[in-house]
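The other protein chains are all here in position, but one chain of the complex has been omitted.
Each chain carries a letter (A, B and C) given by its place in the written order, and its residues are counted from 1.
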Amino acid sequence: MGTTRLEAFSDGVIAIIITIMVLELKVPHSPTLGALQALVPVFGSYVLSFIYVGIYWNNHHHMLHACSRVTGGILWANLHLLFWLSLLPFVTGWMGENHFEAAPSALYGCVLLAAAIAYSILQRTIIKVQGPQSSLKAMVGNDWKGKLSPLLYLLAIVSTFFWVWVAQVLYVLGTILWLVPDRRIERSLSHDGA
Amino acid sequence: MGTTRLEAFSDGVIAIIITIMVLELKVPHSPTLGALQALVPVFGSYVLSFIYVGIYWNNHHHMLHACSRVTGGILWANLHLLFWLSLLPFVTGWMGENHFEAAPSALYGCVLLAAAIAYSILQRTIIKVQGPQSSLKAMVGNDWKGKLSPLLYLLAIVSTFFWVWVAQVLYVLGTILWLVPDRRIERSLSHDGA
Amino acid sequence: MGTTRLEAFSDGVIAIIITIMVLELKVPHSPTLGALQALVPVFGSYVLSFIYVGIYWNNHHHMLHACSRVTGGILWANLHLLFWLSLLPFVTGWMGENHFEAAPSALYGCVLLAAAIAYSILQRTIIKVQGPQSSLKAMVGNDWKGKLSPLLYLLAIVSTFFWVWVAQVLYVLGTILWLVPDRRIERSLSHDGA
Partner (left out) sequence: MGTTRLEAFSDGVIAIIITIMVLELKVPHSPTLGALQALVPVFGSYVLSFIYVGIYWNNHHHMLHACSRVTGGILWANLHLLFWLSLLPFVTGWMGENHFEAAPSALYGCVLLAAAIAYSILQRTIIKVQGPQSSLKAMVGNDWKGKLSPLLYLLAIVSTFFWVWVAQVLYVLGTILWLVPDRRIERSLSHDGA
């Protein structure tokens, strides 16, 4: 099996995840700006998760691009990643509706952490299948972002026991970490387009 | 990276947005035509937004068609556009349920305005990547529709402070502006089919 | 523009329509078979609509297959068809929840009628674009099914004023009409596979 259908299926699931999250923004019954104001935290958590899903789609895309052969192990490592991402709408809604309180913020971090671990497992599975000349291994390099992110989420989970706002700051930092253009990826992209 | 997967992902998200909007049409519990009548404004706002999303899908399609190389900047400019479009179901439901009152109508205009700006940013990003011989730049021409639309939405937002119905008229005008067949695009299409 | 992305987008929308209809089957809170029994009419209307959407997907697929060039007119005729299909989850839920009473059954027929007309408009638009040697025109032939269906739905709508059950019988007949294997299409399919 080539990666085409794996990509298509993953794209479908990620597109649905990113879009159904907006359903947690429940339409208020009154037409006042006050009714809207109550939704600000839900909206904030929606923006945060939208960016995270966007980053995952982006990275997932590049990872599969470097992979040409799909085994049963890769299939299930991929579904494992999609499973954790599918929980994002739930934890996003819970955190937003409860104004970023401790327990929901910690659970949000747990899902991010689990997704990061699942991503890393998928990456390792592909590299292992590709063998010593793995093109993905070369592309990923030392992968300091992939190693730093789980630590960030772990720190955020722990911080919810003391100061909840620290967790939010760390979650935002986590997105900035990946949003800053990455020379490696840009290079690989321009190679592709050339 | 080519545009194939970017197109596929955008198509997925837009297809979901256009379809989940219908979920705001809540099934009434009584089987009378009166129960249905209460849904007329929600239905009206649904029709309006369906056309807007259709126009965006259409234009987005032609824009990406003229683009052959995808950079990180294009990826994120595209996600930025999808973000604003993903808010359409929410503002559509709010405006419809509250019978086109001032605040929801203004917010509807804000989302349309933000989407129009995001579209224009994406367009400029692609043109910049393509360089001086940009085929998209040639296709878009002076882009008077793209320049007029944001003004229309801005006017609509302002008008909600005085006469709300003016905003609705402007939103309808905004769809007509794009629905009228465009010779440029028809030409480009027939070229394609030839 | 080729038909690839039009097909992909339509497939996406139809796949979502066929799947979100199941959300009208609201999970009952009690674990008894009695709670399930109350859902039987909703389930019945779901089965009916699932088959209708399946038929539309099937026919739509064959129609686009015979079409190689997409114009703005075809794009919008296609979106017009998707619009009416997108209302099916709503009317399915209304009809099922209200045990096939007159008004919801009539509205169900109206949406089927509108979708049938939209389908016929799309068909005529493609044939017109293809010109006198239209391959779609040859494939469709005298199109007696396409002509009989709207009459059936119209009859069903009228019958809801007198005997509601007649409408249901006609809706079921409408699916059988299309489910019975069609020699023309089978031929065209086997040609394809050959």
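The working rule: a residue touches a chain if its C-beta (ideal position, glycine included) is under 8 Å from a C-beta of that chain, and two chains touch if they have at least 3 such contacts.
Note that the structure is a prediction, hence the values are computed from the model and not measured.
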Chains in view touching the one left out: A, C
Missing-chain contact among A:48, A:70, A:115 or A:140 belongs to A:70
Touch list for chain C against the chain that is not drawn: 7-8, 11-12, 14-16, 18-20, 22-23, 25, 27-33, 36, 47, 50, 54, 57-58, 61-62, 65, 179, 181-182, 185-186, 189-190, 192-193
Can you list where chain A touches the absent chain? 1-2, 5, 8-9, 12-13, 16-17, 20, 23-24, 68-73, 75-76, 79, 82-83, 86-87, 89-90, 93-94, 97-98, 101-104, 107
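The rule we apply is simple: only the chains that are shown with their structure count from here on.
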Expressed in whole Å, how far the mean CA point of chain B lies from that of chain C is 26
In whole angstrom, how far does the Cα centroid of chain A sit from the Cα centroid of chain C? 37
Residues of chain B that touch at least two other chains are 8, 12, 16, 20, 23
